[in-house]
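There's a structure below that I have some questions on.
Excluded from the complex is one protein chain; the other protein chains are retained at their positions.
What follows is chain A.
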C-alpha cells in the first residue's frame, strides 16, 4: 500500500541521502515511491529483471549498459542508497553549485562526474581507457544489424584517430573530455526533476 513506502524510509536516511546526492526531501520520498513500485519482490533491493520490466528501458539500445551502471562490482542487487547515488549523476547542476568552492569531494552531478559516468559506460573493464573493441561494442548495440562490420570498424578507427593524442590507439578520460569540451554536457546528461 502507498503509506508503507514513506514509513520504511527513516528521516536520518533521508538526510544522509540528501547530503550525499543533493536531492531535496520531497524528491527523495518520490523516488523512494518509484523504487518501491519497481521492487516487485518487496525485499528492499532491485535486481536487473526489475529494471528490464520497464518497457521503455527494455527497448533502449543501450538499456543493458544503463542497467549495469546501477550494479557495481558485479553485484546482483542494488539498494535504495545505491539507486540514488547513480541517479544523482543526472541531477541538473544548480546555479548555486556552479561556483562553489569545494573543500569536500566534488558533487556527483558535476560536469566532470557526468562525463566520467558516460566514460565508464564505454570502458567496461575499468582500465581507464576506451579500447577499439569497447567502442565497437557500444556502436554495435546502437546500430543493431543495420551496419556491416567493416563500416562499423572504419567508424571506430576514425573516432579513435581523431580523439587519440598520445598515440596509444585508445581513448583516455582526458582525451574523452577534450573531444566533448564544446558539448553542453550539463543539459544532455541531466534530467529535469520536478520539486
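Note that in this section contacts are C-beta pairs under 8 Å (C-beta built on N, C-alpha and C of every residue); 3 or more make two chains touch, one makes a residue touch a chain; residues count from 1.
Keep in mind that, in the parts below, contacts and distances are computed from a predicted model.
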Chain not present in the shown complex, as UniProt names it (candidates "Glycerol-3-phosphate acyltransferase 3", "Sodium/hydrogen exchanger", "Guanine nucleotide-binding protein subunit gamma" or "Histone-lysine N-methyltransferase, H3 lysine-4 specific"): "Glycerol-3-phosphate acyltransferase 3"
For chain A, the residues touching the chain missing from this view: 1-3, 5-6, 25-27, 29-31, 33-34, 37-38, 51-63, 66, 87, 90, 118, 121-122, 138-139, 142-147, 151, 154-155, 158-159, 163, 171, 176, 179-180, 182-185, 188-194
